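Here the complex is missing a single protein chain, while all its other protein chains stay put.
Take a look at subunit A:
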């Protein structure tokens, strides 16, 4: 261990929900995105799933809202170090969309992409089984555009750069294909509990 002289850190409370190397951001919700926040109206938003699926489909705002509602309540973790507890997102569970397009047996991964061109890769196993959502509400209100509104993906068990803002679609693949940050040195999977921050972790 490489102790820093005179550094004690701030008094800590043991938080069982805090992954290693993270701190509790409290009420703060920092914005991290490398792009210009788009002006994307709900009427112009669409969500598509294609690639290795039996029945590729596109949903518009109303069609997506007609699907059974689902919510996530819990924590989110950003690779820059903050975690946020007790957040509430409302939308539709990704399984609902997946059941309608029916991925092939050979499908293993997905690239999630935004209306702005941002991408993130994810193993299919991280997107199914009630662990990922397409959401449009935060705390009962529309998600602000700088946080990904009108609709974003959330995959809360992975670092939040995987939770693509302004989500436009998923391309289902039989191999892994690095997305934006993964191509810029970040880890391919990004599990906060294993501190998979950068490639090589």
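The rule is simple: contacts are C-beta pairs under 8 Å (C-beta built on N, C-alpha and C of every residue); 3 or more make two chains touch, one makes a residue touch a chain; residues count from 1.
Just so it is clear, contacts and distances are computed from a predicted model.
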Absent chain [UniProt protein name; select from "Ferredoxin reductase", "Mutual gliding protein A", "Xanthine dehydrogenase family protein" or "ABC transporter permease"]: "Ferredoxin reductase"
Sole residue of A:34, A:69 or A:125 that reaches the chain not shown, by the stated touch rule: A:34
Option touching the unshown chain, where A:46, A:96 or A:116 are the choices: A:116
Where the missing chain touches subunit A, by residue: 1-10, 12, 21, 23, 30-38, 80-82, 116-118, 146, 180, 183-185, 197-201
